[in-house]
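What you see is the complex with one protein chain gone and the rest in place.
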Amino acid sequence: MFEIRTDLAVEEKESFPGNGGEVTGVSLREWRKAFSRIKLTEVAILDEQGARAMGKPEGVYVTMEAKELSKGDEGYDREVSGELAMQLKRMVKSLRKQKQIPEENLHILAVGLGNPSVTPDALGPQVLGNLRVNRHMQEGGKVIISGIVPGVMAQTGMETAEILKGIIRETGPDLVIAVDALAARSIRRLGTTIQLTNTGIHPGSGVGNHRHSLTRESLGIPVLAIGVPTVVGAAAIVHDTISTLIGTLMSQVETEKMGDFLDQLSPEEQYQLICELLEPEFGALYVTPPDIDQTVKRLSFTISEGIHMAFYPD
Amino acid sequence: MFEIRTDLAVEEKESFPGNGGEVTGVSLREWRKAFSRIKLTEVAILDEQGARAMGKPEGVYVTMEAKELSKGDEGYDREVSGELAMQLKRMVKSLRKQKQIPEENLHILAVGLGNPSVTPDALGPQVLGNLRVNRHMQEGGKVIISGIVPGVMAQTGMETAEILKGIIRETGPDLVIAVDALAARSIRRLGTTIQLTNTGIHPGSGVGNHRHSLTRESLGIPVLAIGVPTVVGAAAIVHDTISTLIGTLMSQVETEKMGDFLDQLSPEEQYQLICELLEPEFGALYVTPPDIDQTVKRLSFTISEGIHMAFYPD
Amino acid sequence: MFEIRTDLAVEEKESFPGNGGEVTGVSLREWRKAFSRIKLTEVAILDEQGARAMGKPEGVYVTMEAKELSKGDEGYDREVSGELAMQLKRMVKSLRKQKQIPEENLHILAVGLGNPSVTPDALGPQVLGNLRVNRHMQEGGKVIISGIVPGVMAQTGMETAEILKGIIRETGPDLVIAVDALAARSIRRLGTTIQLTNTGIHPGSGVGNHRHSLTRESLGIPVLAIGVPTVVGAAAIVHDTISTLIGTLMSQVETEKMGDFLDQLSPEEQYQLICELLEPEFGALYVTPPDIDQTVKRLSFTISEGIHMAFYPD
Partner (left out) sequence: MFEIRTDLAVEEKESFPGNGGEVTGVSLREWRKAFSRIKLTEVAILDEQGARAMGKPEGVYVTMEAKELSKGDEGYDREVSGELAMQLKRMVKSLRKQKQIPEENLHILAVGLGNPSVTPDALGPQVLGNLRVNRHMQEGGKVIISGIVPGVMAQTGMETAEILKGIIRETGPDLVIAVDALAARSIRRLGTTIQLTNTGIHPGSGVGNHRHSLTRESLGIPVLAIGVPTVVGAAAIVHDTISTLIGTLMSQVETEKMGDFLDQLSPEEQYQLICELLEPEFGALYVTPPDIDQTVKRLSFTISEGIHMAFYPD
């Protein structure tokens, strides 16, 4: 059975009872800088227990929520680029401390995941289209960047992990920064939330399904992942509406029997009931707004600028 | 409130009680040619009563259902092109009989509706990209074709009807053939059904919303419309699943009270309840499969070939 | 016979003897603002005599030369956008003074000329892709902008002038601003010079040939044209090299006879000799650099930003 998934740790956290109260093994921190219109959230999954509860691997997930993102306000988008640059540098610094990447002459392989021909999946390829790489030039900067758009399995016949492993072995980067379009639960997140994580890319994440994970374990070097939700799974949207309906019925009908029937259903059984209603085809379908082309175009600039600010300070 | 819409007359018909039984003012004909893998349906809306019942204007809607369409079987796709050409010629012949277009030197303006940058909405523009036009050449063929991709209002600031009216007045075509991506109710129709109608394009149809209609009334010349569903409205998919749930609950719960509550709801009230559950944002969202780029690419060839076969016989 | 053409008035002027000395009916003004890295030139063709000499219609041609344009320096590109905005406003002000456009509620139709599928010809369509139009919104700004990408005749079967005339009649703009990729004589101009003129678009200009002109005479409203050279005609490049060779031979050979032969050739005859050497196919061919995609992408932002700055001051 397909899962009702979200790629955002912050949404996973919110889905816990009490709107994301205490979960053992998971820490949550929220803040907003003075005069900033960007809300920051850091979800840290600290141990195996937290990972099991969240259905996501151990690591740090930083979320930038910016309601006006990619609406056409360039000053605002630039502010978001700056914040992304700050958070990227913080993660890189932390990797340096842990001796996972070298102090000097950092070589980054930027990876644009997704299908350039499918608008909501084209975020990664479009970011790479804007990104300035410098590995082939004698620039002598402190950071060397190379980049690749590996394509999707339907077009290559290969796993993205295979392609990247080969390129990494051949060109020896120290760090992968992967950019991907994500699936969220809530349509309000579409195009307005950037997630940055040090856990890489995991099976089932992204708009198209990447079967293999892209992580330090699979690729041999640390993987930072930058993602923005551009779609909501069709199953998620149906699921959420039905959950609301069941709640409505339970309160509205106010009959013991009705209450009995639905109360007897544990959350797992309710989930089961809903999933039975969902057509199997829903698993692959996604929901996206009609102006997604403008959103992806603007987001791709905001993200490429963020990477430029972090690693090519003038 | 937004409507749970389908652009396919055949789906509208199916939604009537008794799976599309007799409706006054609407005639239905289904057939399949010998050895053909294409199912043909003709829905004719004969009068105002039929139009009101169907929520679509009077006219003829021919549907070609081809389950294997755009899956990569070129012979099959070619068969569909041939059938589309036959149906196009039949409609043109009928327009000639009604003296709506001239006997000789027919000049067709082909129009590719939709946004070329949004994959499921790019069908019309891609068909025009494949189409051979000949108006600017001294070919002396019997049919003259010109073509335009007018763009969408968010990019032009103009109604498509305004752009077309101007071009028609200036270049004097006899007939518009408009190609558009449609919204269906059922995900099984995505990429597998072609609708051809002599009623033109109507408000609310297509993947993006065209506010004004493109019809003989608005443009001054007959408008044939070729459409293929590439999306399902997010609201439709949620609506249908909830309808199933209500049915399930009514039979499963088997309590008088429950039955009472839901039975008391007329179909209109049920619809009302469901619509209240649907978030207003759903109205603009659509559901589409991840391999829509290949589907649209193949469909655009099948349709442009159909037009070539109909009007450029070698 | 094809002509060795340039779309830049400033190059036409330079080609006169004495590197563009005095020409009756043509005035020239060059300036550079303090601290600016942009060189400005204004060629004004004042009367019929000047028009004949220059092979271009009467009017004003402002050239912005910016050697570092579209090389990746965003600050520099922004400076050029600002200068373009200034010059646009100056031309609009002058049209207002001449009562050619209204004082208030100016409605501009922006036109992106060229073929979006051919990289060096895609400048106009890409500018329109970046441009914010507002005619369809109730914004109440002082300037209303609509936009169209009319396509090229090989794709539409229609003259661009026909398409625009129809749209203008239907939507009633006061002014056309047309953006087009130009052909220069010198490869040093590729991507580094912006020409703004109040004379519109003329036959034979642009990368693809527009057969009909887009001018006040043909469209009924004033036409400002913004162009940047992205190609050099193959014939021009051959012609110029051969001219150099003839010069070289005449000085190197230093023989009376040789001198006699070439001296006997008038400039017209020399031109004739060269044109005989050029293959007829050269007429349609153009020369362009391999990184033209990046150049066109960056230029399209610089120009759309210039238009935004001129007409949407925040």
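First chain written, first letter: the chains are A, B and C, and each begins at residue 1.
The criterion applied here is as follows: a residue touches a chain if its C-beta (ideal position, glycine included) is under 8 Å from a C-beta of that chain, and two chains touch if they have at least 3 such contacts.
Everything numeric in this text was worked out from a predicted model, so none of it was measured.
Asks: Please identify which residue in C:T41, C:S81 or C:N115 touches the non-displayed chain.
Replies: Considering all chains, including the one not shown, the answer is C:N115.
Asks: Which is it among A:I167, A:I292 or A:M309 that touches the chain not included here?
Replies: A:I167
Asks: Can you work out which residue in A:S27, A:Q49, A:Q98 or A:Q155 touches the chain that's missing from view?
Replies: A:Q155
Asks: Residue-wise, where is subunit A in contact with the chain that is not depicted?
Replies: Subunit A touches the missing chain through residues 117, 128-129, 133-137, 144-151, 153-159, 162-163, 165-171.
Asks: What is the set of subunit C residues that contact the non-displayed chain in the whole complex?
Replies: Per the touch rule, subunit C residues meeting the hidden chain are 115, 117-119, 121, 154, 187-188, 207-208, 232, 234, 237-238, 241-242, 244-245, 248-249, 252-253, 255, 257-258, 261, 277-279, 281-282, 284-294.
Following the convention adopted for this analysis, only the chains that are shown with their structure count from here on.
Asks: Subunit A to subunit B: how many Å between their CA centres?
Replies: Distance between chain centres, rounded to whole Å: 35 Å.
Asks: Multi-chain contacts in subunit C: which residues touch at least two other chains?
Replies: Counting only residues that touch two or more other chains, subunit C contributes none.
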